[in-house]
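Shown here: the complex without one of its protein chains, the others still in place.
Per-chain residue numbering starts at 1, and chain names A and B are given in the order in which the chains are listed.
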Amino acid sequence: MTEPLMINLALMILLLPLLGFVVSLFLGKRIKAIYIFELFIIILTFAGAVTLAFVKLNYYQNTDIVSQFTWINFGNIPLLGQTNIDLGILIDNIAVLMIFVVTLISMLVHIFSIAYMKGDKLYNRYFAYLGIFTFSMTGIVFTHNMLMIYIFWELVGLSSYLLIGFWFEKKSASDAGKKAFIVNRVGDLGMLAGILILYTTYHTFTFSQIFAQISAGHLPFNSEFWLTVTGILIFCGAIGKSAQFPLHVWLPDAMEGPTPVSALIHAATMVAAGVFLIVRVYPLLTSGALLFIAIIGMLSAFIPATIALTQNDIKKVLAYSTISQLGYMVMGLGVGAYKFAFFHLITHAFFKALLFLGSGSVIHAMHHEQDITKMGGLRKKMPLTYATFLIASLAISGIPLTSGFLSKDGILQGSFAFGSLTGYWIFGFVGFLVALLTAFYMFRLLILTFHGKPRDQHKYDHAHESSFSMAMPLVVLAALSIFIWYTPNPFNPEQGAILTNWIKAPQLVTPQDTRYNFMKSDVPSGSVIKTVPENSEIMYSENYTEALHQAHIPAMLLSLVLAGLGILIAFIFYQWKKVDVDKLTNSIKPLYNLSYNKWYFDEMYDAIFVGGTLMLSRFLSWFDLTIIDGIVNGSASLTRALSIFTGKFDNVVVDGFVNFVAYLSGFVGLIFRRFQTGKVQTYIVFVVFSIVILLFIFK
Amino acid sequence: MNIYDIIFYLFAAITILSAFFVVTTRNIVYSAYYLLFTFFGVAGIYVLLGADFIAIVQLIVYVGGILILLLFGVMLTNKITNVEIRSGSIQIVPAAVGVALFAGIVMASMLNTKWKNIETAMPSATTQGIGLLLIQQYAVVFELLGILLLVALIGAASMARK
Partner (left out) sequence: MQVGLNHFLVISTALFSLGIFGIVTRRNAVMVLMGIELILNSANINFIAFARFGNFGLQGQVMALFVIILAAAEAAIALAIVLNIYKTFSTVNVDEIDTLKD
């Protein structure tokens, strides 16, 4: 397959879902079965994505395929120079991997939704929305410039808003949609600022050109500090979209949308867009920006994990676990474990989509009951759902033989190595702690849902295993959560093609002294690297590779022990009931409340932003009433005193004069009254005549 | 008489004649159509003066916008069903005399004034130059006009709604 053919294929993958969207949106009301067309489209898209990924990863492993054209040519603008905006497509390894994940999960979610959404009155519109989401997500992945990323970024936000608020007649759903949209705007503002800084500095949106200029030593405002700021600003977009602390509050609320949507958007693909953005701009991130990213990632991994411990809504638990896992990825990127972070993005997409679809299957069977305290014992009724859910839980907890073990262990290993090289042990520490918490809350969820005795006999009696179209995606995703697809050796991911040949650490372009010590290239300082080598592994120095290697075994053992411990505690608490959970929670009531109420983030934002605005307006109102009104009243009484005096003066002196003038003008008016017809046109005639006379005089 | 002059006289004739009909025809709708020809003629004159961009703007704004607005005004304020779309004239005699005097004097003084008259080369393309002037020298005026248009829009809408 030639390169132009691949570009065409990529364009087809990009545009087909848009076609599906348009067709099923506009014909949805007329033709009841139009969703089959959308289904056909997404299967075609997936086939295209598989072909593209296969060709790219096998035959063009080391070449990036770019196709671009100039969209707007502003010409030679004074002060700016030659300015134009290019649009284009970039097909590289991470793009095709990502596109494979996106289209696969999108296709499975389409299939799952056939049964799940059956009977909904906006059935076709739902599929249309899935189509536009797939389109915009594909756009983010394929583009080669910041501008298009931003455009598709907002499109993704729009489709997310549409899908969260899909059941908009429910107030909580439409509120959740609005919340997601607005919270995302906060992050996007930062991203826009970052993009604009880049554009004013480099006059281009294209990644490769920006990187080339940075690598040539051209920095925003000629300062390394501003390069760091730019990196952090662009990361703000990722904070919003990937629901990182402190903008994570929208994701749990977004669970108001249909469950397959949660699987597609809020677990597997859209929230991963933020991580993908960091991956795209990784070369320009300085050590300061990376440290900031790592800290945000660490907080986002830890805080939601503690919240997930106590939630009772099956989807809320999964939502917090999503934030926590995304925090892992972001932290992994921040500490330099680039390959593992992206690897985790892929594996997490599969098993988290599986978890959500599994929960969807449960919710569907339980007639839209989401409270896990009312479930239990479903293992017998829904064996297939249970088995797949179990595999996904094992994967997210990091148990060997699963994909999650490989990627999560890689991130932990990376943060461990980072600690040993820089002394920031906190990332490794929190990473392992979160591994423990994750194993615990996932198995708490699993046990409460599927094990034990049914707590709501009525609903339990009606529960049933799902139909084929809902079971098939579960099985496919469960299969993809097994290690075998990624590496032949279940304990060492580095032996698989995905990490050795496909995901490659990028060549950093930041100045040498703004990198982490271990990221400085081994090339002697002073010599500028002009071209990006084919195999750009020289991002890391030797001692990092060594530290990573040393961290492998301890990190693996430690994470295994912790995950096992978490699962064991979950079984002791909920399966065998050796410990009275209620008594335990009572003894640590404040901590429990903090977790149960989600660290009071919503209340805090409410108090700070809503309350702050109210306070400000109250203060302004007080200021108006006392100060401004005081001034006004004061001047009023002053004026009054003055007017009493002038009144006297007026009555005697002025009135006399005025009366005289009035008599005079009354007299004159009697004469001129004839000219005043009240018709404007007559006046204009007079004006014309007057001008004629004036022209005669002043000629 | 070269071709330029012929075209000029052609456009001048179109402009003046149709303008004359605009102000003398009794039927308002006919007047509006004559006004269309006037605008076309003026646009042609702009082109002869090398102002291609202005000519296009003239066509778009006047013909496409203002004329349509005027027609709407006619439709909205006359009972079309009653065929009372004619409109008479008043004070023709004093107006004709005044205007003729006025025109004569203004023309006389214009023709007798020694204007700065330099035959410059016809500008080839004006759009870029106008664009630069608009965003550099006249940036403030340009922005203010934008605000003015907005205010006019809102004002017109709110007035017409009452």
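Operating definition for what follows: a contact is a pair of C-beta atoms (placed from the backbone, for glycine too) under 8 Å apart; a residue touches a chain by one contact, two chains touch by 3 or more.
Everything quoted here is computed from the prediction, not taken from an experiment.
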Original post:
What residue numbers in chain A mark contact with the hidden partner chain?
Top reply: 676-681, 684-685, 688
Subject >> Absent-chain interface as seen on chain B, which is shown >> reply: 4-5, 8, 12, 15-16, 19-20, 22-23, 28, 31-32, 35, 38-39, 42, 45-46, 49-51, 53-54, 57-58, 61-62, 65-66, 69-70, 72-74, 76-78, 87-92, 95-96, 98-100, 102-103, 106-107, 110-111, 115-120, 123, 126, 129-130, 133-134, 138, 141, 145, 148-149, 152-153, 155-157, 159-160, 162
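The rule we apply is simple: only the chains that are shown with their structure count from here on.
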Original post:
If you average the CA atoms of chain A and of chain B, how many Å lie between those two points?
Top reply: 54
Original post:
In their complex, what parts of chain A are in touch with chain B?
Top reply: 75, 78, 681-682, 685, 688-689, 691-692, 695-696, 699
Original post:
What residues of chain B sit close enough to touch chain A in their complex?
Top reply: 90-91, 94-95, 98-99, 101-102, 105-106, 109, 128, 136
